[in-house]
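My structure is below; once you've seen it, I'll send some questions.
With one protein chain removed, the remaining protein chains of the complex are shown where they sit.
Each chain gets a letter, A, B and C, in the order it is written, and its residues are counted from 1.
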Amino acid sequence: MSDASLDGFRAELRAWLEENCPQEMRDGKMTEDGICWGGKNWVFTSDAQKVWLERCAAKGYTVPTWPKEYGGAGLTRDQEKVFYEEMGRINARSPLQSFGIWMLGPALLHFGSHEQKLQYLPPIARGEIRWCQGYSEPGAGSDLANVQTKGEDKGDHWLVNGQKIWTSYADKADWIFALVRTDREAPKHKGISFLLCDMEQPGVETRPIKMISGISPFCETFFTDAVIPKDQIVGEENKGWDVAKYLLTHEREMISGGAGGLTGTGRALGAVLSETMEEMDATLRADAMRCEIDTLSIGLTLERYKDQAEAGQGAGDASAMLKYMGTELNKQRHELMMSAGGSDALEWDGPLGNRAGDWLRTKANSIEGGTSEVMLSIVSRRVLGLPG
Amino acid sequence: MSDASLDGFRAELRAWLEENCPQEMRDGKMTEDGICWGGKNWVFTSDAQKVWLERCAAKGYTVPTWPKEYGGAGLTRDQEKVFYEEMGRINARSPLQSFGIWMLGPALLHFGSHEQKLQYLPPIARGEIRWCQGYSEPGAGSDLANVQTKGEDKGDHWLVNGQKIWTSYADKADWIFALVRTDREAPKHKGISFLLCDMEQPGVETRPIKMISGISPFCETFFTDAVIPKDQIVGEENKGWDVAKYLLTHEREMISGGAGGLTGTGRALGAVLSETMEEMDATLRADAMRCEIDTLSIGLTLERYKDQAEAGQGAGDASAMLKYMGTELNKQRHELMMSAGGSDALEWDGPLGNRAGDWLRTKANSIEGGTSEVMLSIVSRRVLGLPG
Amino acid sequence: MAKLVKTEEENMLADMARGFLDGAAPVSKLRQMRDDGVTHDPALWKEMAEMGWAGVLVPEDAGGSDMGFAAANVIAEEMGKTLAVSPFISTAVIAATALRQVSGARAREALGRIASGEATYALAVDEGIKFDPDATQMEAKADGNGFRLNGRKQFVVDGALADRLLVLARTEDGLTLFDIPSDRAGVERTKSNMIDARDSARIEFTDVEATGDDVLGQVDQAMTVLKPAIEAGQAALAAELTGLAAGAFDMTVGYLKERKQFGVEIGRFQALQHRAAHLWCETEVTASAILHAGRKLDEDPENAGLAVSLAKARATATAKLAVIEGVQMHGGIGMTDAYDMGFYMKRARVGAEWLGDYSYHAERVAAARGF
Partner (left out) sequence: MAKLVKTEEENMLADMARGFLDGAAPVSKLRQMRDDGVTHDPALWKEMAEMGWAGVLVPEDAGGSDMGFAAANVIAEEMGKTLAVSPFISTAVIAATALRQVSGARAREALGRIASGEATYALAVDEGIKFDPDATQMEAKADGNGFRLNGRKQFVVDGALADRLLVLARTEDGLTLFDIPSDRAGVERTKSNMIDARDSARIEFTDVEATGDDVLGQVDQAMTVLKPAIEAGQAALAAELTGLAAGAFDMTVGYLKERKQFGVEIGRFQALQHRAAHLWCETEVTASAILHAGRKLDEDPENAGLAVSLAKARATATAKLAVIEGVQMHGGIGMTDAYDMGFYMKRARVGAEWLGDYSYHAERVAAARGF
């Protein structure tokens, strides 16, 4: 795309934002109480939040790069960059966030039939249906393909029984996408299907999990004779692992993205630390500099891989690398923030808000979406070609 | 031993040292050109060095804790402490160092017959015979029991053929103690014998190895139909691995001892670094503090294990731990010294002498005498009881 | 100096403590207290007092067991293993050590009340986010025969429930340490909601009256009394953290042996083995520093500063590594509140900050070593 036409897009967008983004939505709030998750039971925190979602959805701006026919705005990557720059310029809140956008959407766009895309994507884009994911099972841990939840073939539907864990926001979601074992005879990775399940039925129940960081969005989800019609499968029967792998890669990139970047969104660690400390001691300063150098460089790596992907050069198993480096770094970063916070950081809801909770939460980063150990094994095997 | 009798010992020793330690030997020199290694071909660097060795040997002070009948002074550990304190007080050089004292002596004291002790230990104590060790073989690496050098049973002697590597100072030694495979049918660890070999015979040749740190004491040693009489075996035939294990533990403790201690011998890292840097930057200062804390604590651990051993509490596989922690720390320490030396440290024989050579030499610390990886595996298996 | 090996008495004390704590104060007890919003169990403290723990540093003729600093460390270390909740460090170690520096009947009686478990103490020093007694701003203005205290303290460990407070304040020519009841007029305590679920408070002092009798030691000379007390507290806290590291480590190694992934025990994975082995090596080295600090405090207290800072720095780092590896090696389950590892992680964090963090003690080591 030529720079000129990009400039045109920018001007148009800017005008649209100026006119349509409510003032209350221009506080850039990214904390839980500022996020709009959507869904059947969503209660808007304000009229502005509702209006903002509706206006964005009408333009496809909740999912700016999705095709227009599925509820997106069909933006190119260059336009998308402009989009986020302009949103950032007026400090606009994100109109909608959801696992439907991050996870199921990409999977459907890649593996779904045209009908499925038409059926499921627009409600995601409009924030009407809220999704959660059902991958892990108790005891499975890193061995994600160790799926015990079983789907019995009943002709036009599967009868599903089993239990999922780490199903974020399952207690607030309308639908769940889940890995279900549909062939018990096949080898571990071969008998799994990727199914879409309406949670508004008697056989689906959820229970929140309390984490060391406090209350959490994680839930356990139980299936007892839950019914999933045959057309609610993504990809082929017993080939759900392909979909899962695709999404895992996607998830890793998302998690590693938390490290920020040179693009201006990431705040300098030193600035954050200086808020609570007048003068950093040698140890903290040295650690902070190292962390800042690594943060910026990982941010650049994220950029580089995006550029590579766009140039048609596969980044290979880069997502495992980014996931590992990004999450380990994020943990270090929060250790430093705790140090800089001193005793103020040791209280729940103390002068530094939820700093301790955030710190504890980061400890899961190197576990969820594949542990650091699994990431290193992936790199060792697939990138370095070391014997398994 | 009562404090009073210790005080008496101290007074006596102090008087003896005052009278007998030549002034030239009171410079505490511990560099290669200050060391007296002894041996048949030893050329004393000065009359004082010769006199000092002779006087010490006469009192048993070259090997103060060995029994008197084998050339030692029979000191208790408390007396030994006093001995080194008093030596340190006048900054006296060590009268004699050798692998005979460090390695073979302890092995003979533990495994040797009375006749062997009488035959071999006094010449070691007097600095008359210089020993080297023959353990490793090319390609064996961490798998030390992978001994290929073979000893053929010829009735009253073994005919030895093979090659050893990392035989320190073999080119200057008179005798070598070596692991030789005397039973090729037995399992790997069972067919090895610990033999003593006079190097003054046609079938034994040595060649120095050049290291990345420059010229080194390491050699390769070749055996071609070398003759070793049957009475030159330590311990039982084919049970040489027991002797080797004992010595390995001993060696590890020796190597890890390099980390210094709170006892006053170790110089503060900060002081060393300050010699070349007026002001340390945050990164170096932070690293130096961490290194100093660990150095002092490992020194205390060395003390603690000695105290435990004396109290009859086996330190178990502590030597693996000390070897690992001590050598890794020593590598870090030398990295910091290189940093503090800046470009002055980048020259061979530059303003900081052999600092670069010393730094490179430390890289072998975590390889020789069992790699850090082997040490960790030993701890994992024997201390933690994790499955092998 | 005495050997760096636990004496027969110390081993017995450790065994006894472990037996008692496993029964009376396992981690599940902390969990229950947390769930109930309780931060102090007077009955438990009474039992500890009866075993002589409250009086571990109280002279025998004042009713204590006077076992010494190394023994106090042994008890603290065992407490660390099960995360036992008690005002042991604040009261039995810090306050008792401070009171021991002072002669006279008043201090003697106070020591007796500590030994019997009647009185608990908290040390109110911090005013900013970091431990830094020299930076004390709180004012104790001379007023007639006494003083008026004004200012605020934070991170007063055990401070919401303690009977008495040791308060550091600035007087005309230096710092002065006051020993006052916590219910004195003008003292306003706000309980902090701590991540380790233990007692800590922010305290505001408004025109709090103190008499000359309330001064511990000499006016303007707080450090004579406080330095040994703080060092004893730092050493005991270091011991607690070392016990904590050992507790977390044991839990982790146990999990490595039992948990299966991809069909085998995860303890078979060499990468985890080496990390676990490294962690064990670190705990061993730290244990030496703890033992040494106890010996120095008992035998050469004037010069124990380096030994104590060494111990606290090492223990802080080791506990941090132990809980980070502990959570990571447990995977998702270690992140759940239902599992105990999180309690270790939170307490390790609080222990890291209290009485000086790693940087604070590293700087003291550097200073003692001349750089």
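Keep this in mind: contacts are C-beta pairs under 8 Å (C-beta built on N, C-alpha and C of every residue); 3 or more make two chains touch, one makes a residue touch a chain.
The model shown is predicted, which means the values in this text are computed figures rather than measured ones.
The chain not shown here makes contact, within the complete complex, with A, B, C.
Contact with the chain not shown here comes from a single listed residue; of A:Asp7, A:Asp27, A:Glu69 or A:Asp307, that residue is A:Asp307. The omitted chain makes contact with just one of the residues A:Glu86, A:Glu220, A:Asp281 or A:Asp294: A:Asp294. Residue positions on subunit B in contact with the hidden chain: 136, 141-143, 165-166, 209-213, 276-277, 281-284, 331, 335, 338-339, 341-350, 356, 359-360, 363-364, 366-368, 371-373, 376, in rising order. Seen across the whole complex, the unshown chain contacts subunit C at 269-271, 273-274.
Contact residues of subunit A toward the unshown chain are 262, 268-271, 273-274, 280, 285-286, 288-290, 292-294, 296-298, 300-301, 303-304, 307-308, 310-311, 313, 318, 321, 324-325, 373, 375-377, 379-380, 383-387.
Here, only the chains that are shown with their structure count from here on.
Chain-level centrality, scored on Cα centres against the all-protein Cα centre, points to C. Each chain gets one centre point, the mean of its Cα atoms, and the points for subunit A and subunit B are 57 Å apart. Averaged C-alpha coordinates give centres for subunit A and subunit C that are 41 Å from one another. Multi-chain contact residues, meaning those touching two or more other chains, occur in subunit C at positions 362-363. Shared contact sites, meaning residues of subunit B that touch two or more other chains, fall at 285-286, 289-290.
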